[in-house]
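Pasting a structure below so you can have a look.
The complex appears here minus one protein chain, its other protein chains still in place.
Presenting chain A:
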Amino acid sequence: MPAVSKGDGMRGLAVFISDIRNCKSKEAEIKRINKELANIRSKFKGDKALDGYSKKKYVCKLLFIFLLGHDIDFGHMEAVNLLSSNKYTEKQIGYLFISVLVNSNSELIRLINNAIKNDLASRNPTFMCLALHCIANVGSREMAEAFASEIPRILVAGDTMDSVKQSAALCLLRLYKTSPDLVLMGEWTSRVVHLLNDQHMGVVTAAISLITCLSQKNPEEFKTCVSLAVSRLSRIVSSASTDLQDYTYYFVPAPWLSCKLLRLLQCYPPPEDGAVKGRLVECLETILNKAQEPPKSKKVQHSNAKNAILFEAIALIIHYDSEPNLLVRACNQLGQFLQHRETNLRYLALESMCTLASSEFSHEAVKTHIETVISALKTERDVSVRQRAADLLYAMCDRSNAKQIVAEMLSYLETADYSIREEMVLKVAILAEKYAVDYSWYVDTILNLIRIAGDYVSEEVWYRVIQIVINRDDVQGYAAKTVFEALQAPACHENMVKVGGYILGEFGNLIAGDPRSSPLIQFNLLHSKFHLCSVPTRALLLSTYIKFINLFPETKSTIQEVLRCDSQIRNSDVELQQRAVEYLKLSSIASTDVLATVLEEMPPFPERESSILAKLKKKKGPGAVSGSELEEGKRDGGELNGGAERGIDAAATIASNASTPSPSADLLGLRSGAPAGTAAPSASSLLVDVFSEAAPAAPSAVAEENFLSSAPNSCSFGAEECSPPLPESDELLNKFVCKNNGVLFENQLLQIGVKSEYRQNLGRMYLFYGNKTSVQFLNFSTAVTCPGELQSQLNVQTKPAEPVVEGGAQVQQVLNIECLSDFSEAPLLNIKFRYGGALQNITLKLPITINKFFQPTEMSSQDFFQRWKQLSLPQQEAQKIFKAKNAMDAEVLKAKLLGLGTALLENVDPNPENFVCAGVIQTKAKQVGCLLRLEPNAQAQMYRLTLRSSKDTVSKRLCELLAEQF
């Protein structure tokens, strides 16, 4: 029987729960439940009308059964009936049932919404709260449609009770998260922001969650919240522990609110107003100081609450990344936590330091803790803490400590938990390559990696070591010697056989002079592993054997014999059989010259960004990439021709180029003697912040541009010298109509990535030129031209690019774009450079199209059709009927239309299959309103696309561009 039955005991319910608890087996439980379900069903269906109490009791039993994990398919109607009961507890149970067992049955939703509406209008605060809780719990689109306009009113009304305001704020937040398009703050904005000043701490606590979310989406409109948040925070931080009464938690004043305030401030750059900023810095200092004070209580709740605020403050300091003093203090504080007796604090300190390691101000300070972190990796008992330590070592690694860190990570790998081995292997491989100063160390490291954790070494890792060995002749002999030794082990991993086979096949001759590794010994060693290997490895070994015949003619007869035996030449695997037959034939009929040509040493691989890095990023998942990259990935994923895989790859390429100097750049930098590292860090920090106003280079570029114009470019390269645009440049342009970021162009030598952003009639584009080779590009120059009348329509400003692009390096160029009036052509980008002796000359179309200057416009169905009719002159309309080039997937179409920059209007077109969009094109001269209608015909696999706008050229151009997208 129940230990406590508080409130209104429902005896029947308690008995039922006891029964279930007494069931000895799962079967008995199911039997008891089925009996109860039958009973309830008959009660609900019975002729006798149930009283409210019974109805409540049965609904509650159903809820209990559901929470046990059983399906419930009736009782919803009875629960809805309870909503309109005039007894509070009945209503409450009704709402609980609805909240837990949401059903999208439209008939019921209407009834539920009706009951909610009544309760919201009741002016009874307890009822209003129940109704608001229900909306917040369910948060469906239908509810948003019904209540999104009503709740802001409740939230800001002067006579609303505090408790109702709190519920209303969080209810609105939930609706905003599910249906942001339906929650329009508009006129309420400033009153909502001022809730930060409310006298009632509970109201502030609830409202700030809403304000934070709205600020993230509309930072401009909500930016007045910054100074309010700072002063609120300052009052809390400086208050005595008793000032806030019940909002003090274990002697810590308002910890939840403090954390939320600090989180809100992370939506914004540091305050511009000096006084506000001063006050905030003071707050942050006070929080750091308090961490040093003796605790006011021994309870863990006290220190947790205090440190929760501290970590949030440190997050803000890292977000600003502009106060070296605070960053270093934060780092010292975390350093203390690294040795704290609380596991939780050690974990969090390791995690937080990881972000500090990437700030130039605190990187050195983080490095001083290396010994502590290494010992954490060795001694922590909890794998999640060890994982954090490994992450931090990776983050703090640089040239100065790479050898130590790699060695520690390798030795940790021997005992590391299986769950994190693969990631550790990737990290070791990346660090070894990135900071390799001598290549014998690199080769040793990777071979150790294969020896210790062969199962976790992915193809990318062993491919990469082979690429590097092949490209660097000073390490080839060493590599051959080392793999030969490694293969001596009686049991060696198959990956070692692969690497060994490949390297000896190419460079075995370099160690053949030593009688201990004579050609025949090499062959016998490899062949002793052959039969234990999988098919792909055996195939690789067969290729090694034929290479041996070329390298060492004395092995020819032995190898031919092996190839000739039945297990090879009649192997059931087609690939192996074919190789054996062909290699045997080749070795017997071809002359030595032919053999030497066919089996020549592999040419150097073209240098490219390490595939390992991309793999690590993929493995780390969305958490590891920043928001903008993620968004890009998503957008690409929704595309037909982009294809998800490629989209993510492109994003990863750009991202990795941006965030870390590419590993290949470092390697090659060494060879050419130029310190590749020097240019990279500043470029990379710029790229990470590509979208932030704070990026130092961007504004100054704008300021200088007006004076410099494009003169240096135009004098070195007259327009007539430029090659005509590449034949594929139109196609490349079309790829970027619905997206802003990606790889614009790529050939053997050069990759060009684009990131761009537009506001009103202005835009900024970042071009990233990546040298894929190992050789410098000389006389590198770029020029942007606006041919013909485009000159008066579009203004594109840029500074000359760096004249030398190191092998493997990347340079960035920023373009500032202003749209003066509507345009139809695309500006041309010409790139010239010398590679080896040859002058390269490439002209592309820059992906700047008129739709980039769209502002989306939301409008009702009525407005839409009214405007549609107003634009009825024949020249205002452009129409195309065309065959679908890709699958006609509604979601993909939607994604593209949104990428176009227009607002996608729902419920406007009477035919739900059709899409209609509206937007205004912003040019300096004027604004051009545009309406769009896309009618897919799935049966015929055709589309009809209609554009109407106030300007004929705009309609025509948009129609042309869009017709290529679907």
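The definition used in the following text is that contacts are C-beta pairs under 8 Å (C-beta built on N, C-alpha and C of every residue); 3 or more make two chains touch, one makes a residue touch a chain; residues count from 1.
Heads up, the rule we're going with is that contacts and distances are computed from a predicted model.
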item: Among "NADH dehydrogenase [ubiquinone] 1 alpha subcomplex subunit 12", "Electron transfer flavoprotein subunit beta", "AP complex subunit sigma" or "GTP binding elongation factor GUF1", UniProt-listed name of the chain not shown; value: "AP complex subunit sigma"
item: Contact partner of the left-out chain, one of A:37, A:385 or A:497; value: A:385
item: Identified contact with the non-displayed chain, of A:54, A:81 or A:124; value: A:124
item: Sole residue of A:80, A:185 or A:267 that reaches the chain not shown, by the stated touch rule; value: A:267
item: Residue touching the undisplayed chain, where the options are A:147, A:247 or A:854; value: A:247
item: Which of A:54, A:137 or A:861 contacts the chain that the document leaves out; value: A:137
item: Contact footprint on chain A, counting only the chain that is left out; value: 2-8, 14, 17, 21, 60, 63-64, 67, 69, 71, 86-89, 92-93, 96, 100, 124, 126, 129, 133, 136-137, 139, 163, 166-167, 170-171, 173-174, 177-178, 201-202, 205-206, 209, 212-213, 215-216, 219, 245-247, 249, 254-257, 259-260, 263, 266-269, 301, 304-305, 307-308, 311-312, 319, 343-344, 346-348, 381-382, 384-385, 387, 621-623, 627-628, 689, 691-693, 757, 759
